[in-house]
Structures are given as structure tokens and as C-alpha cells.
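Every protein chain but one is kept in place in this view of the complex.
Each chain carries a letter (A, B, C, D, E, F and G) given by its place in the written order, and its residues are counted from 1.
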Amino acid sequence: MRLQKNSTLLFIGDSVTDAGRARPVAEGHFGQLGGSYVGIIQSLLDAYRPDCNLRILNTGVSGDTSQGLKGRWQEDVLAHKPNYVSLLIGINDVWHQYDSPRSPQNRISLETYKATLESLILSSLVNGVEQVILFTPFYIEPSLQDPVRVQLGQYGEAVKQLAAKHHCILADAQAAFDEACKQYHSSMYSSDRVHPNQTGHTILAKTFLEAIDVKLG
Amino acid sequence: MRLQKNSTLLFIGDSVTDAGRARPVAEGHFGQLGGSYVGIIQSLLDAYRPDCNLRILNTGVSGDTSQGLKGRWQEDVLAHKPNYVSLLIGINDVWHQYDSPRSPQNRISLETYKATLESLILSSLVNGVEQVILFTPFYIEPSLQDPVRVQLGQYGEAVKQLAAKHHCILADAQAAFDEACKQYHSSMYSSDRVHPNQTGHTILAKTFLEAIDVKLG
Amino acid sequence: MRLQKNSTLLFIGDSVTDAGRARPVAEGHFGQLGGSYVGIIQSLLDAYRPDCNLRILNTGVSGDTSQGLKGRWQEDVLAHKPNYVSLLIGINDVWHQYDSPRSPQNRISLETYKATLESLILSSLVNGVEQVILFTPFYIEPSLQDPVRVQLGQYGEAVKQLAAKHHCILADAQAAFDEACKQYHSSMYSSDRVHPNQTGHTILAKTFLEAIDVKLG
Amino acid sequence: MRLQKNSTLLFIGDSVTDAGRARPVAEGHFGQLGGSYVGIIQSLLDAYRPDCNLRILNTGVSGDTSQGLKGRWQEDVLAHKPNYVSLLIGINDVWHQYDSPRSPQNRISLETYKATLESLILSSLVNGVEQVILFTPFYIEPSLQDPVRVQLGQYGEAVKQLAAKHHCILADAQAAFDEACKQYHSSMYSSDRVHPNQTGHTILAKTFLEAIDVKLG
Amino acid sequence: MRLQKNSTLLFIGDSVTDAGRARPVAEGHFGQLGGSYVGIIQSLLDAYRPDCNLRILNTGVSGDTSQGLKGRWQEDVLAHKPNYVSLLIGINDVWHQYDSPRSPQNRISLETYKATLESLILSSLVNGVEQVILFTPFYIEPSLQDPVRVQLGQYGEAVKQLAAKHHCILADAQAAFDEACKQYHSSMYSSDRVHPNQTGHTILAKTFLEAIDVKLG
Amino acid sequence: MRLQKNSTLLFIGDSVTDAGRARPVAEGHFGQLGGSYVGIIQSLLDAYRPDCNLRILNTGVSGDTSQGLKGRWQEDVLAHKPNYVSLLIGINDVWHQYDSPRSPQNRISLETYKATLESLILSSLVNGVEQVILFTPFYIEPSLQDPVRVQLGQYGEAVKQLAAKHHCILADAQAAFDEACKQYHSSMYSSDRVHPNQTGHTILAKTFLEAIDVKLG
Amino acid sequence: MRLQKNSTLLFIGDSVTDAGRARPVAEGHFGQLGGSYVGIIQSLLDAYRPDCNLRILNTGVSGDTSQGLKGRWQEDVLAHKPNYVSLLIGINDVWHQYDSPRSPQNRISLETYKATLESLILSSLVNGVEQVILFTPFYIEPSLQDPVRVQLGQYGEAVKQLAAKHHCILADAQAAFDEACKQYHSSMYSSDRVHPNQTGHTILAKTFLEAIDVKLG
Partner (left out) sequence: MRLQKNSTLLFIGDSVTDAGRARPVAEGHFGQLGGSYVGIIQSLLDAYRPDCNLRILNTGVSGDTSQGLKGRWQEDVLAHKPNYVSLLIGINDVWHQYDSPRSPQNRISLETYKATLESLILSSLVNGVEQVILFTPFYIEPSLQDPVRVQLGQYGEAVKQLAAKHHCILADAQAAFDEACKQYHSSMYSSDRVHPNQTGHTILAKTFLEAIDVKLG
């Protein structure tokens, strides 16, 4: 495992991460982590790799964008003094340009997105976070003719560049779903190509665990 | 208008037609018709063309397939003695092969689909229905790389062939959504590419009204 | 169309406009606009006239009067910087004098009503609104012996005079319902002659679209 | 009082009589009689005239018509062996021709209405009911230009003729509301001119008590 | 009628008066007045004596005592500038000494009760209230061996003395229920001898109407 | 203890015994026995006298009368083959003559009550029940001027006579509440003098345990 | 009884004491005390020993720890000026180290626990509380191999030492459940070994009553 055992790992993101988690900060074994990949990761670790002994926190908030994260980074990330932070953000920065094309309030440009993420990474590293894990934002859509997929791909490229520049761990969710869509239709993993079902969330968990180099069995 | 005034028009189909309609048969002005294109058609006619004076019934049932229609055709269509029958069916015959690829129960082959529809058309015509309006089934997906879109397109072709053969009125919903997707992303019309929102249902209503040659204003 | 394409159009009013809209300001395609004529206008435009590309906002509030509008004009209209404002108000200024004849709090006199509307129009125009669309308030009652209908007719006259004086667009809803009541009984359009059903709201949408000179098809 | 003391009085009718009564047959002091004039009559009698000592039953059913009554007369009236039966029916025979003009199922012609009522009266009298009290059906609308009011007036005339012919007690509800509408607008008594509010129901109770010649105080 | 026509009459009290009324102050015809004698009085007046034309307000609050009234007299009585105030209070001052004998917080002594009521009466009269109507508090229990009945009787005596001293109108509810209990068991009027059912509330309405000398019919 | 250890004890009665018990027959430790004295007896025995080891069943049904018991004795008592049966019935046989004096359906005369109870006792004894425990029905009302208390006292006398004649164990609930009412007002034990609160139910449990001669501690 | 009659006894603790009690402070006979041993104690005293005449208050709060108590001692204990205080706390100080082993926030060390309890006892005694009753915290688990049982036993030892040092009354709940578990499996008393069912709460009530030397019968 690329993370130290006996450490604290905090997940943050939008509705994909939130998924009904407890407030104000979620942790523990009775559904508090919500229905997302975060709870799946915790239960896989505790079932297969109890030796890792990671304390897992979830502060995802439905509907959030990169700008939203910035506003709550101090309270929802740094205040919990995590050793590791996992970040999955970007679909709301892009998607609403397509389903609500006339509403300007949620459009985050690629430049702003990239700059914001970089500031969050730097803020984390200077405040004692040892490592940041970056998910690429994803749209469970194999067609490169789809404009959401295409534009989000650019945001994903920015994530990859930031990961490389700041030595973050990369969890390439878009690549994982692209691969999965070769096997089955996207509706196997999500009804709206944005919010994964249990299988989709398990693919995210697998992507994360492989990124931090955890073997199951 | 290609339908006679002062006549009865019955809509049947799956969840796209049902949309919370009243049971056992829906008609009237207080939400009984449900939230679909059927209620929009009635209110557009009554607002723009009260001279048409059509009695509109809705017997759509969520989750239905072409096979399901067959089992309830007598009770849900013929028993109401409509002058006209509008039929929108097929997405459940195809879609679940992709989102539930291992469940055999809802797979209706193209041959069965076409034969079933033909028997429903013939059964209608010999039982006093003057005209059948056939919607093409649709998937609000512009990419012809998408297998649901491709396969459903074949079912739509069967609908067109049957319309031509039996002189039915054709309401080409798939074509209408293909056109709409040139304007905006499919998420403007539906979150899952199957169930339209209010704008998507209005596109269905427009498609129907144009098919029966009703001018608004 | 008498409005410029690619502009913002805000609707304000009472329960007829509100109809369950999202808070604090409603816009978008998933039911946020509520069940009123506002959502019907948006979906008709997007289905028939996507070229218009209007951003539509709704800030109607159930139970409101002309006085109520005044108090929230800055926050609920001007703050959103619309290009166009549509205003439908007045039934609560009049009606409650008849159903609650001893309660003085909601009686807005004709003079106050007219003066208030004029101030709202002027406030809009000097703050960058390009055009105001004024609905006449309506009571879906054909009999001119009905005192609500008669008194509300005077408020409607005031609206017409203000429209003429300030070159507003007039959407004469009362005239539309008077015409509709020649076709069918008022209970076809509303159960209480105040709150339209889906057909009644479609008549309002038609009245508005004709007023701004939008052709469907 | 024109009824014998210590006897049983059964009320039957549609939603105006039903008003949330208990099932299968309503009687007693804890809301079982529902929110209609029936409970008001019982409580006025018990408060002002406990000497009358009438057992009061309610078998009204929402949405019922004269035809509906016929089908349940044995079970809902005769089986309870009342000394007196009060009957208020007719609005659903007429109204739905106006709010749902294309739905044929609830239209009861004047002839059928009158013949049905006569059969119910005769069936009662030969089965031991000592006296029938007939309400005129009502529409709380003063204008004689309103077609519902006009047509329902004809049904009321039929009630009056049957009352005279069979020596029934007449409770002229339409006349009472016509009088009340000279005092206040119809919306004081009902929001839809069909379902009375508490004041409207008290007017019905007063009409009934005067018809059976009960003085309060 | 001992009250002037076209005036405002405000009712205040505890749960017997409250009975689910609208907040902050209740008035009008659609259930806002709640299920108590207040709504019955309004509907009897409007049905039998529309000439009286009284505006009726209700500010009863469940659980209140004489001390509670004092704290909200300015806001809930005087601020509404009523011509007449009706006051029914006292059961909670006494009852809870018996059902919760060890809880000191709700015990209002006879002296405090009487002094408080006198201050409320005087405060009303010097602030423009023309007349106060005082209900005796009641326990629907005929036995003078019952200690609640006995003690509450002393509070009722205090009410009578205050009515005589300050020329208030007396509505002797206890006497009315004592009389009613000669006719039927107390459970005909209330299940717990404190909260009247519809018949019990109608007895309160009758007591009030007789006290202000209103004839019905 | 007058009952054999390691045996089955079934409680039957009306709403006082039912109190929300599980269906069809209640037993066990997770609230299935409902909120009545039955659950209190079980928990007192298990806490203070686990050596008794009684299996306790509850088949009380709200609203039941002695006649109602008769109809379900086979299914709800004998079919469970209890060693002991506890019976608490009678308030509904009497009470409703006072709160619903004109409704004949629930009036069970003293003779019928006594005969029915005797038949239930005999039916039990010949079908293997070793002992029947009879509660006197109770009204938590100390005044012998109260007619419900007086009449129910006669039913209680019948219970005592039957207990003596058939050597049943007598649990004199009325005497227990008479005694309790010397200490506190009846409203300490019940709000309507019929349905006990937790303290009232504990008095019933105490009465039962003393009747079967169980010492706590 | 070791407590003075006619005095006030306040219970405080965590979810075992809370059990749905009324807010802000619970007392009285209609379920306000919640479903715990507190209500059972009150009803047993009132049924068996009304001469004790104790006023009982409950301020338990679900999830609380010894640290939590400290923060609300002034408001939830001292402000009510009780003569006696009963304290049951500790399971949350220990348990969550086992079910949420990585969450540091609820771990209260034995030293802190003991010091906190001592400060609460002293604070009570110097503020007029005559006597403190201390429950040992309990885990309904007979096995001394279970680490929660073992560690909580140490906290219980601390309670016993404090009781001895400050002459508090000791209610040894753990000993009572250890004894009960010799009779039946722990699942007879609780499903999770922490929250008692009705029988488990009755064992707590018995433990308390014996500790204060109250005989039942």
C-alpha cells in the first residue's frame, strides 16, 4: 500500500462522494459513510486488509463544484488533519453547461478548474497532508462524439497534469469506466451516466485501491 | 386535422405514456392523464384548437413491452371503443438487454416485436378503430455508435414499415429527438435518455400533433 | 418574436405563477419552474422554437398582492438583471374582499394597485429591463353580474392603460378566458375560477406567446 | 318537530354528505359523522334540543350520482331500518357534463334522475320508512346565466314535484344558497360552488332543521 | 344582540379555544378558526344572522393558563384592536394539580387567577375594548364530590364576581354543562371531561350566543 | 405462586389488554406484547421472579365486548392450549350506552354478559385450561353517583359471583382503582377513566400478581 | 426508603436513560419520561408505594458520555434543584473504542472518567443535592473474555470506589445483569447488549429500588 498504515484518509467531492453520508463529517460502520465508493473502500479494506487500519472520513457534498470545494477546504478538509486526501470533482463544473445551457452560475472554466485544484493541492501539502489522491472526473459515456465526455476529458487531462506536477496519486476513473463500457453498456453502471450504481461505485473503489496499490487477497 | 372531430383517441404505451395517470383508465382535466405528452396534447388542443373536441384516454402502463400490450389489448384498448389508437412501445423490449444483460425475461426480439405490433394494428382495425397512430420508439441519444440507439433504430424501422403497410399515421419520435439533439445535449430533454422531462414530452406532443396535421395558431 | 433572442425573461406573480416552483429563484428543466404557465412556455419554446434561446426565471409567490411585489422587487426581480419581466398580479388584491369580506388586510384599492404597478414598471425600465409584459389579472367567470369579475375587470383596465402609457406588451388573460368560456364552462379550466388547471395554464402560455409574437410551427 | 322523537334518521348523498364520515355506516359523537351538515345537525340537536333524541346515521359516498344510490339503497338505507331518510343528490348527475364534457359515463338525464328518485322514495315508503326528506341539489351560483345553475335548477324542480306528489318534506338548499348569495359572494360559502365550507354546511343544517320544523331556542 | 353590528370580536383561551386554529391570528372561512366553538359561532352567525356581520378572530393557545394570557395580552389581544374580547381560561390553572400533583409549575392560585383576570379586563377596557365576555371555566363532571369540579367551581365564582363588578357579559359554561349532564352522561360531550367534542363545542357556542342575546331563527 | 411454573398464561380482553400488541398472537420481549399490563407483568416476572418461567401470550382486541370474545374464543384462546387464561372484559358492554346512548349495537345486558362469561369459563375448563383468572371490569371513577361506575359495578359483581362459583382467581381491578383514587385523582391514572396510563397499567399488573400470589422481592 | 418522601429525584444519563423522553426536562404520567427504567420506577412507586410521593425528573441524552454530562450539569441537573440525583453513564466512554476503533473523539480514559464523575458528585453535594445514586455502567455480556465487558468493569470499579468514598448509594447494574445472564441468554434482555428491552429496563428499576431500599408489597 502506498499509504502508511494507521493513518487518516479523507474523501471529498460532490454527490458521487456524498451519497447520503452523515453530517457534519462522516465516519464509522453503520451507514454513516453513505452509499458511495467510500463505504465500499472501507468495507473492502476491513474485510480483506484489516492490517491497513485506515481511519476513513467523508465530507462530500452533493452538487458541489471545484469552486465550492475551495470555500469549505479549511473546515471540511484541513480541520480534520488527514494524512491523505482523496479528491473527486469536476462533473458539475462541466455537465450543467449542457443540461442547463442558459444558467451561467455553475460554469467553471478549465482554467479556473485547474487553478483551483492546484491551490487545493498546495494548501493541503503545506498544511501537513502527506499525499493527495486525485480522481479524474468521469462521464460514463464511451462515445468521444459526446460533448460532455469530450469537455470533461479536458478537465481530466488537467487532473493528470496536476498529479504529475505535484506527485499526487492518480485514480483514473474515466479510464476505468471507458474500459468497463467496452464490456457492458453504460446503463449497467449508471442510469444517467453521472451517478454510479453499486457496480459503478465498486469500479471506483477498485480504481482507488489499485491506485494506492492495495491487493485484495 | 387528419382525425375526425368529436371522436375518441386512446393512448397506450409504457412508462413514457403512463407518467402517473389515473387508474383504471385516465381521462379528464385534473391531472388524471398524468405528466406525459398525453396531457400536453389534450391541453394544447383545448387551448389552441377547442374545435377539435377530442375525447382523450390514457392506458399506458410503466414497464410495459410489446408482449405486455398484447395481453391487455382487449381490456385496455378495444373495450373503450376508441376511434383512434396511439401506440408508443419498444424501449423496454430493447433497453433491458443492455442494463440487465443477463435477465432474459424482457427481451423481445425484433421479429416478435414486429409481429406483435402488426397483430395489435390488425386487431384494432377489425374491431372498429378507424386509424392507428404509431410512434417510433426512441432513445434520446444522437450517437449511432450507441448499441441501444442502433438496435432501437431497427425496431423503429419495423414501425415505419408497419405504418406504411397498414396506412397508419407515423409519429417519428426518434427523428424528432435526433433533430433536437442537434440543438442541445440530450440531457436537456431527459436525464437517462429514456424518460423525457417536460420539454422532452412537449417534443413528443409536437411530433404527434404534426403527424395528425394539427396546426397551433 | 418581440423579445430579443438569447436574453433573460423573468416571470413574477402570485400562486398562479408560483405553482410549486423551486426556491429561491427557479430555472431549469427538471420541474424547478413549477406547474404553471411558466414551465409550459419554456417547454413550448424549447420544443417549437429552440432558436429563441430564452433563459427563463420564475419568482412567483403564492398569496402575493401588488403590495407584496413592491416589497420584494429589488431582490426577486432587479437583482437577477432580466432583459424582460412578465407580471401577473391582482386577484388577491380583489378576491379576498369577497371571500373574506371582513378582513381588511388584503384589500388593495384600484388606485393603490395602479400606482404600485406603475412604480414597478418604472423601476424596471430605469434599471435596465428592456420591456415589461403585463398580464391582465383574471377571474374565469363569464358573467358580468359577478362582482369579482366586474371589479377585477377594472383592475384589468388599469393594466391596459399602463401598458399603453409605458409601451409594455399586453397579455390579456381575462380576454382569453372570456373567449374560452364561450367554448366550455369555466370548470373546464379551473375548479375555483382562480387557479387554472393544465388546460387553463396552457391558455395563459398561448396568450403570452401570442403577445410576444411567437409562432409555434 | 315534524319527525317523531326517539327515532332513527339516516342521511344519504354524495361528497357533500360524506365529508370523511366513518365506514361502513357512520354514527356517534367523535367525528364519525364527518365534517358535513350531518354532524352539525346532530350537534345542534343535542345542544339545543336534546329532547328530540334522534339517532342519526350517515351513508353518503363521495362522487355518487342518483344511479349510484340506486345500487346501494338496500345495503346503505333499508338495511338500517331508519324511520326517516334524508336525500341530497344530483350535482354529479349534472356538473360533470360541464367540467368533463366529453366523458359520457356520469351523465344522468333529467328523466332518469327523476324516475330514479321516485323509485327510491317508493322503495323507502313501502319498506317502513315513515317519511323522506328531499334536499334540492344546489350550485352556489346566483347567476341564472350559468348553465350548471340552470340545468341543476331543472333537477331541483323535479325534486320539488316529487316532494309534492309523495308528501315528502322539502329542504330547498338551492333557495337557501340563492338567498345567502344576496348577502355575500358565493366564495364565502364554498371555493368551487359545489363543496360548502363550514358556513355553507351550517346553511344546509339550518335548511334541514327548518324543513322539519325544529326551533333552536 | 348585545354587541354592536359590524364590529370585531376576539376570542382567547387555551386548547379548548385553540383547537388547531391558524397562526399567528386566525380568521376566515376555510378552517382557519380551528375546530372549536369559535368556528361554530361564526358559521351559526353567518348562516342565521348575517346581518350581525361580526369579524371574528381567534388567538387561543393550547396549554395556556391565566398567567400565560397575561404575557401575551398586548400582542394577541390589544394589538388587534377588537371591539369585544371573549375569555375562556382556568382549567389548566387547576387541573394539573390533580393529574400532575408533584409538578409545581402550572399551579395558579385562586387569588392570582382572580387578580390576573381583573388586570386583563381592566387593561382591555382602558385600551378601547367596549365589552369583555367572560366564560366560566368548566369541568364536564356533574359530581360535586370531584375535587377538580369543586375547585374549578371556586374559580368560576371568581369569574362571576368579576363579571358583576366590571359589567362584563357572563357566559356560564359550567352551568351549561351541568345542565347537559342531567340529560346525558358527560362522555356524550367529552372523552376526558376537559376537551369538548363537536356537541360539547356547540353547547359552548349556544352559551355564548345566549349570553350576547343572539336569537337563531 | 398459585400458577404452576413452566406453564402458558394467555391474556385476552379489549383495548386495555391490546394496547398495540403484535398480530395474530403476541408473545416475546421486543414490544410484541404491546403497552399494557401484560408486558409489565412479563417484565416484572422476568426481572423479579425468573424462576416462574411463564410463557405469556396476548390476544386482546381493541373495542371488544363479551360477545366479541365468544366469537373468537376457539381461535384466540383454545387453539393456543394455554394452562391459564386471564380475562378482562366489560367496559365496552356498558360504557357505550352512555357515550353513544342511541346506538344499540354494543349494549350487552348484565344477563347476557354473565351468561357469556360463564360459557367462556366452562368452555375453557373443559378444554384443558387449568385455571381462569377474572379481572373485574373497571371505570377509574370513585363517585358512586356516576352511572357508568354504578352499572359497571354490577357487571363486576357478576364477575365476582362467577369467580366464586367456578373457583376462578379474582383480580379485582375496580377495587384497586377505587383504592388508588383515594390517594390521587383519577386523572393520575387515566385521561378518560377507561384507558390507563403506565401507572394505571402497573396497578393492573400489581392486582394480577397479588391475585396469583406472586411476591416481588 | 433511603430517600426522604415528598422530595425530588432527578435521573441523568445516556440513551439508556433518555429513551425518547420529553424535552427540555421530562416529568409526568403521559409518556413524557420515555420508555426507560425511569418511567418504570415512577409507575412502580405510584402503584406500590404512593406514600413515597417522589417527584421524578429525567434529563438523559442519547449518546452522552461522562464529558458530555459535565458540560450540561448546571443546566440539566443543578438548575432543577433536585434532592437526589441518579447517574448512569460510561458505556459510550468505552464501547466506541471497540465498534469505532479508529475514531478518537469518544474515548474517555478511565482516569478522566473517574475524575469527571467525582467532580459531578462534589458539585452536586455542595449545591444542595442530599444524596447521589450511582449506577455501575453495564454491558449485558457474561463473558469476562469480552474486552468491552472487561474494560467497562474497570469503569464500574471506579464507580464503586467513588460511591464508597463519597457515601453515595450504589446501584450495581452490571452485577444485576451478570446475575440475570445466569438465568437466560443476554438476548433476553437486549439485542445489542447495550440497550435493554422492557425486561432489561425492569431489571434496572429493580436494582435502583433495592438500592434505595424500597420494598414492593
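Here is the rule we use: contacts are C-beta pairs under 8 Å (C-beta built on N, C-alpha and C of every residue); 3 or more make two chains touch, one makes a residue touch a chain.
As the structure is a computational prediction, the values presented were derived from the model and not from experiment.
Peer 1: From the list B:Asn6, B:Gln74, B:Ser103 or B:Gln183, pick the residue that touches the absent chain.
Peer 2: B:Ser103
Peer 1: One chain isn't shown here. Among G:Lys165, G:His185 or G:Lys215, which residue touches it?
Peer 2: Touches the omitted chain: G:His185.
Peer 1: Kindly note down the residues of subunit A that lie in touch with the hidden chain.
Peer 2: 29-31, 39-40, 42-44, 46-48, 50, 180, 183-184, 188-189, 191, 197-199, 201-203, 205-206, 210, 215-217
Peer 1: Spell out the interface residues on subunit G facing the chain that's missing from view.
Peer 2: 95, 98-99, 101, 142-143, 145-148, 184-185, 187-188, 191-192
Peer 1: Contact with the hidden chain only, please: which subunit B residues?
Peer 2: Residues in contact with the chain left out: 99-100, 102-103.
Please note the rule applied: only the chains that are shown with their structure count from here on.
Peer 1: Where does the E-F interface recur among D-F, B-D or A-B, taking recurrence as more than half of the contact pairs being identical by residue number?
Peer 2: More than half of the contact pairs of E-F reappear in A-B.
Peer 1: Taking the mean of the C-alpha atoms as each chain's centre, how many Å separate subunit A from subunit C?
Peer 2: 45
Peer 1: Which residue numbers or ranges of subunit G touch two or more of the other chains?
Peer 2: 29
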